[in-house]
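To start, the structure under review is shown below, and the notes come after it.
A single protein chain has been omitted; all remaining protein chains appear in their positions.
Right after this comes subunit A.
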């Protein structure tokens, strides 16, 4: 029995090869994604952490509360052979454009030492009048060793130094990475006299810990050993790794789903094509059980072989991907976890076995008489399964659509949003289950039209595509998933861009000159607002003081964003669209309609903002405006904000014909960027596009594997139809016509998957933007460019996938049709 099957397998090398290809590809994709996720995670932990200190004394949360005196005192502890204070202060490198480079500058400055914190990558350690830069800061600012650099210091001071070298930083415990290291002798005068930690070296064999602890009784100070710090770093890295892995898990899931489609489909076809052979086995006395077991065994063997190749290829591809996509100056750790390999095998063998399960039952159900039928290539029961599937699909789709419709209103609570998104997913699953039925419904009229209007190529190709809707659906489902994801995210992105554009354009006048922090995160200096107000030509100004803050309201607590602004500026400079109530901040706060719905608050309700280190600010809601995530959700009178917030100006809006004057006024202020409304928008969009293109790349990989699925299906159906092709050739079809027919059939299948994928993607994208942005369901931005590229891409995919199968079909020997074997 087994031997018979093995012989048969060997006789059908081509088909086996294609099943293997499907398994290999599926496994490769999954394993590669896992390897990338593992390696990305491991890169957090990897190079650049230290444990080479004996003891470290630290202030709380990297706050620089240690002084020179503390360092000296610790150095005097018996047994301590060295005490190095780690100085941390504000420092910002000015780039070639005269503005500071973006980044976290508050902790970017430090002093050079030889504790092992710095690993020189170029040049040498800095002397007086020099500084070393981190590799990323140097490349961001466009500086190399020998260049002169301008560096902004605490208190608005500035210094000019020569870049001595560049370094990679090795962290100790949890700490932020500095960008600029001045010579130790100069660091104190430039950066001040506050240290985040003191690193101690002890003579071998001495116990200094107790003595050190006695000296460090000030509140907040902690003493840690090198091992403790290393463990702390490891924990931090692990949690970063976990969250990275979690976000990459979505991609793994997509990979898995697509791989399953391709493997299942190919294996099912492989079994279907051998109906006659199974019938023969049954006729000569094999029991159903034997047939079933043989098929399952075959699947397991194929799955194992395919998984082995796939795991190897996946590891290679994953490592290659890591190597290719990591910026040169970032440390990379290549990691292959046993889990990735295990999942690879589980997918390869598991999915093949599951695919084989249905196929094996079908094979076992083949009546022995089928062996005698000439046309016994298709057939076997399975219609009942089809009906169950269609009903399940219809129910899911209906439930999904109904639920989304019910939740399509504005002002959804958080729970409702989650439900709505879930309903979208349910609807999508429904479409996947319904795909065979949809293929029939959509493609039959196409075939009818092509039959009436088109030539023989169109007729044969379209009929070929509708002939087995289940197969067409299975083939195109992988495409559907990949493309729908791309389109859904593109829709979300497009809507987000257009909405935030619209929100900013509504709120901010076009002729306002906008001053922002050049570094991105840091607030502007306290003087910027006054200086802008005093600039000739400026007639009125307003300033956002934007921050994230805890909020308490009748329904509970949460986090939101708030901007403290001058009441006169809120209505006199900005142009918020007041939907309800008034925009008079003197009477209370104004909130975005969506945020109000999420929190479950309305006009007249009281909310309290919990600013750190200040008593809660209680305010009544007096107005509602149109706004969007990423913009301030609450506006608060600046006079009611805590003093600490009042000076944290994030954006200044200046009205009046004063752009040139403002440009000039802030020419020598590297920390202030002068721009306008469109400049702000363009910057936001560029950042967002980068994020989107990463997503496209990940989901695009799903499309690549789907393409191989199409090739597989086509090749197998061409083999299956060699008799038909023979007849076609015998009655006068040229090789070219056969090729064109196969190609068109491929385009029809891909086109179907593509159109369905785009439609599902747009609809799911509509649900996503509705849920995430609180926009009305059908007011989404259609990503026209992505849609057009997708459609063109599908035609291209159709042509490419058909290349090999079409050539094979064209080579069919005419006599195969004639010989009744």
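One rule holds for everything that comes next: a residue touches a chain if its C-beta (ideal position, glycine included) is under 8 Å from a C-beta of that chain, and two chains touch if they have at least 3 such contacts; residues count from 1.
Criterion: contacts and distances are computed from a predicted model.
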| item | value |
| --- | --- |
| Among "5,10-methylene tetrahydromethanopterin reductase", "Putative ABC transport system ATP-binding protein", "Formyltransferase/hydrolase complex Fhc subunit A" or "GMC family oxidoreductase", the UniProt name of the subunit that does not appear here | "Putative ABC transport system ATP-binding protein" |
| Contact partner of the left-out chain, one of A:276, A:459, A:648 or A:669 | A:459 |
| Which residue of A:154, A:350, A:451 or A:642 touches the chain not shown here | A:451 |
| Touching residues (missing chain, whole complex) on subunit A | 374-375, 451, 455-456, 459-460, 463-464, 467, 723-724, 727-737, 814-815, 817-818, 820 |
